[in-house]
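Take this structure, written in structure tokens, and hold onto it; I'll ask about it next.
Omission of a single protein chain aside, the complex is shown with its protein chains in their original locations.
Per-chain residue numbering starts at 1, and chain names A and B are given in the order in which the chains are listed.
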Amino acid sequence: MDRRNFFKIVSAASGGLVTGACGKRGEQLIPLLVADRDVVPGEESWQPAVCGECDAGCGVIVRVMRGERVIEVKGERLREPVACIKKVEGNPLDPVSGGRLCARGQAAVQGLYNPDRLRGPMRREGPKGQAVFRGIEWPEAVQVAVERLKRARERDPQGIVYLAGPQAGSRARNVRAFLEALGAPPPVTFSLADFPLERKAAETVHGWQGLPVYDLANARYVLGVGADFLGTWVNPVYYGRQYGHFRQGRDTVRGTLVQAESRLSITAQSADRWVPVTPGAEVFFLAALGKLLLDQSLARNAGVLPPAIAEGFRSLDLAAALKTCGVTEHRAREIAQELGRSEAPLVIAGTSEVHTNSLQALEAAGYLNVMLGNVGRPGGVLPPANDAANQRPAFTNVVPLIAKAQVLILDGVDPAYTLPAATGVRAALEKVETTISFGPFVNDSAAYADLLLPDHHTLEASAAVVPAVTPGSGVMVSTAFVQPLYTTRATEQVLADLAKAMEVEFQPIAARAVAQEIAGEGHAWDEIQQQGGFWAERQAEKAAPPKPAARGRAAAEPPRTLEVSAASFAGDAAQFPFHFQPYLSVQHLDGRGANLPWMQEMPDPTSSAMWGLPVEIDTQTAGKLGIKNGDLVRVESAHGRLDAPAYVHPGAMPGVLSMPIGSGHQHYGRYAGRGANPLAILAPVWESTTGALALGATRVRLAKLGPEKQLIQFAPIDREHGPWGYR
Amino acid sequence: MGVSLVADQPKAAEHRWGMAIDLDRCTGCEACVVACHAENNLPVIEPAEAARGRTVHWIRVDRYYEGEFPDVKVKYMPVLCQHCDDAPCEPVCPVYATYHNPEGLNVQVYNRCVGTRYCANNCPYSVRFFNFFEPHWDSPLELQHNPDVAVRMVGVMEKCTFCVQRVQRGKRDAKEAGQPVADGAIQPACVQSCPAEAMVFGDLSDPESKVSRLAESGRATRLLEDLGVKPKVFYLQKAK
Partner (left out) sequence: MKSNMATTVHTLPHDRLQEDVWRPLRETSTRYVITVLLVGAVALWGLFCWGYQIHKGIGVVGKNRPSMWAFYILNFVFWIGISHAGTLISAILRLTHAGWRKPVTRAAEAITVFCLMIGGLFPIIHLGRPWIFYYLIPYPNQRVLWPNFRSPLVWDLTAILTYLTGSVLFLYLPMIPDLAQLALHTTGWRRFLYRTLALGWTGSDREWHALERAMKLMAGLILAVAVSVHTVVAWDFAMAIAPLWHSTIFGPYFVVGAIFSGIAALLLIMAVIRKFMNLEAYLEPRHFENLSRLLFLMCLLWLYFTVSENLTAWYGNQPHEMQVFGTRVRGQYAPWFWLMVVCNFIVPFVLLGIRRLRNITTISISSVCVLIGMWLERFLIVFPTLAHPPLAAAWTTGYNPTWVEISIAVSTFAAMALLYLIFSKLFPIIAVWEYRYVPDE
């Protein structure tokens, strides 16, 4: 579909659909009599928006039609015509989503119409963490917030801690400006799906700011290491599209994918070959490959490598490295040969499982790409399009910040769920004097809030979002095109209200301003708005010959060395014999999708589990412990334990237990309660450079509890033929 | 492959809708599963009922593991109603609630269905689903309902329709524009959503359509081919 054919998006966005939050009673009655002007019964319109289900920032289009909701006015039940959102699809103009959308994004509409969504501001009634709230009106809510902020500001502005979602764009800009006006520190973020290590490695190896873009579509031989790019890595829609082209989009070429990972992830399942790597030993595998490529002169661009790095690769003890990562020499040589001989080789490395040494692995992978000569080339690694780093909240380990916060503002993060219990995050949240939550739901963290100031749902809000990964510079915009369902208020608006009451200088920055700034001169707002964003031409196509970025940096800075060292794990190997790998789930990501019923009943691609996710146990271990599919097991680390159903996984590495993240919320509505939270039992181990939580650094032990069948599977059989069918 | 998989049916109507699913592109991400839920008002089945095997997914992604660690392979296969030309579900319905429309779609007439569930027994692909209870949506989730698709009542079978509402709309739009239906203009929700573009929908009676060409390609097979039910969904096998 091209722009001419793109008839779905009508220009109604600028029309009168937008009605602000109703303030007075009299105003509330008017919609009962007068239908929204632009919503004609039976007629659909498609409006552009930005998906808010993860931080990738895919452009979407939204089908809007007239519907009716039942509301109660003075005890009387009335039917009110409202503009309803029926479906969310990818925006065909957006080069990131290309008109496609992942499962989570399509379920966004269930967040909008979720029965457990907050309908207005609320104040805490019960003890912290119990999520007992009482509804209040906005003026009171703003007044309370102002009081608390004023008090904290007078004492020490550093005590105001704002935890924001990692997205770059208008929200981040507004928050930053607001905090600046208050004299408070800038917003920080903590997310399991932000991939700070990938950013850091891109900076050290290539000198790039942001997430590198892998041109999978044009690559011929791809080695994925630790990056589940088809599942839940930086943008599965973008890489999913690329993957389709990579496999069957070219007439004569079918790309080959080899995936090295300690888990049979979705990407590993799709790969031609899966190379199981010992958890935390990815760097040894990559370094070994580098050595093989250099030693056998297979690296066509070896000369570009900084000498210290090349020397680092060459001096590696190959046998020891391969032993550490558990890959046979034969296999490693084979992969090195294939990489070296391919016309368009590509190494995609990522941290779907963060270890203490993950940065080393990512850097090694970066240097592999450098020596393979694919940097900046079609089918290679492309530089990030948006120099958006300054617009993003900084990633950091937030536990110490929460501990010293006086006023804690939660906006798009859920530290109580995503941080291990051993960090003491819940106790820290309990001690914070005032916690304000902007989220549209009460999640595990908001349960500790004193004040809930619910934002609109992203589909009701107006925003400009800079996508995390994009082939060319771009920005996605969404303009509010339906009337908010409840008396929620845009957080930008609330910030402005607060600033006004506190008499500080803050003007909210409109999405329009942010978008136009990125688009630059010569792009009319109307056009941007109607298209749902602005996208520059693809960079890969007009990419200049590769700039030897690594060399440039190497000249400017003291030469870096290749670091190859073992990851550290928490827990004694004798007492806790198993590796434990919680991973971002396709359904719930880092847990934020757990309140969507469609996501709960979508079968897990690995285990086919619904409504609560299992621990994945390899067949050997299961056989030894007498564990059968669906049995209840106990996973215990030095820092806690969880009880969850077992899934005996035919493709799990022996000695490695994996578990998708997303189950086991204590709060988050009626759909999210089942199962156990694997993050809770992790040891508080962090990657030292970025402060990312080392997801895979905890060792555990495993015990069978009993045959209670908590596991709900859509398809319990995972072999094509039953035990009796073929003999 | 000597025998044509496509041209073994007489051309009765103007269109004969079919689908090709490229298993080499499919990543098993299940975007199609959710797209189908959103488009077709599928009921959400609560955990207690799901545990009893009553979840409704008009399209599902079958996954099979092959081999043992470390040489494990996984086979993903999106399975939806295959819209068989000789659909075994059709003759067994005592009240004509399963019906073959002139364009080859195997459609279910909900109002006519009495719920014998015979069609489900006779479907070799197990893609027919039954409403064991009156479907329920926690308010206001029902605001999302697609007004083009009926919500099914208790006691009736339901199944993939190839998004017949989208097919009709596409035909209507083409008619209004005074042009034939363009290849690719009609996309069921699953096809529309697929990031890897693994699914292609189109007119099998048009030999030039993308789906026809894919169905004639050497990689095309049909599920449970030996049953002879002549499905109209073609699976393109992984190939080097």
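One rule holds for everything that comes next: contacts are C-beta pairs under 8 Å (C-beta built on N, C-alpha and C of every residue); 3 or more make two chains touch, one makes a residue touch a chain.
None of these values were measured; they are calculated from a predicted model.
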item	value
Candidate in contact with the missing chain, chosen from A:302, A:510 or A:715	A:715
Hidden partner interface residues of subunit B, rising order	49, 52-54, 60, 62-64, 79, 88, 91-96, 112-118, 120-126, 128-134, 153-157, 223-224, 227, 229
Hidden partner interface residues of subunit A, rising order	709, 713, 715-717, 719-727
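The rule is simple: only the chains that are shown with their structure count from here on.
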item	value
Centre-to-centre distance between subunit B and subunit A (centres being mean Cα positions), rounded to whole Å	31
Residues of subunit A touching subunit B in the complex	42, 65, 67, 69-70, 82, 84-90, 98-104, 106-107, 109-110, 112-115, 230-231, 236-237, 240-241, 243-245, 247-249, 254, 264, 266-267, 269-270, 274, 276, 485, 586, 597-603, 605-606, 608, 610-612, 618-620, 650-654, 670, 674, 709, 712, 714-715, 718-720
Touch list for subunit B against partner subunit A, complex	22, 24-25, 27-31, 33-35, 37-39, 44-45, 47, 50-51, 55, 57, 60-66, 68-70, 72, 74-76, 138-147, 189, 192-198, 236, 239-240
